[in-house]
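One protein chain omitted, others in place.
On to chain A.
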């Protein structure tokens, strides 16, 4: 169907090539550290990193920290998304509110959220909630702006058509505004999940007693580069897994949309 796709090799070949890139990366890393061109002290060695990661999973210590980080990520994601959807709808449907708050929303969004982490730690302590709060401030704005856009971008013709067919304002919300906004929310979910995790890890990094960010910070404190890289590897694996899950949910819920449609705002 799509003309630009016909010259590409088949799926298994692409997967093989992608795997090749991964192997090449580890191979180059291995060769450079093995020949001491890069110091193993500062760069670790892939063998050691993989062995450490394996040992952490085998002994089970990592599960506790991973669980904490995932819980923070999930809470930040859910709270931020629900709040973003609610406020996005409210602002899009109430022009006065949106105009009055516009400069403040922009100001808060422009603020680097990392500087809030110490404040949240002061307010909410070193437990999970200070990390959740940081994640929420990141997720909220992504979802908020996308919902706002989604409601604003509803085709006036589709809207007029639904009204002519007898839609009440509740029908309009359920059958027109919500599906339109959700398509924008979903295109932002990948970014939102990523940011939820950033909030959790950065929060842990800056002050906590558990979580992957905490472990990375601990390893850094004792110049344990292998530990740092191992933590990064675990993080990456789980971000990719979660992202794959989001893609699957997205495909199920947005199957009405043509394949090469807008990608939303990121």
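Assorted remarks:
As a working rule, a residue touches a chain if its C-beta (ideal position, glycine included) is under 8 Å from a C-beta of that chain, and two chains touch if they have at least 3 such contacts; residues count from 1.
Following the convention adopted for this analysis, contacts and distances are computed from a predicted model.
UniProt records the chain missing from this view under the protein name "NitT/TauT family transport system ATP-binding protein", selected from "NitT/TauT family transport system ATP-binding protein", "ABC transporter domain-containing protein", "Phosphocarrier protein HPr" or "Hydantoinase B/oxoprolinase family protein". Of A:42, A:104 or A:256, it is A:256 that touches the chain left out of the display. Touching the missing chain, out of A:167, A:233 or A:246, is residue A:167.
Considering the whole complex, the residue from A:97, A:158 or A:240 that touches the absent chain is A:158. Chain A meets the missing chain through residues 155, 157-158, 160-168, 171, 175-176, 179-180, 183, 255-258.
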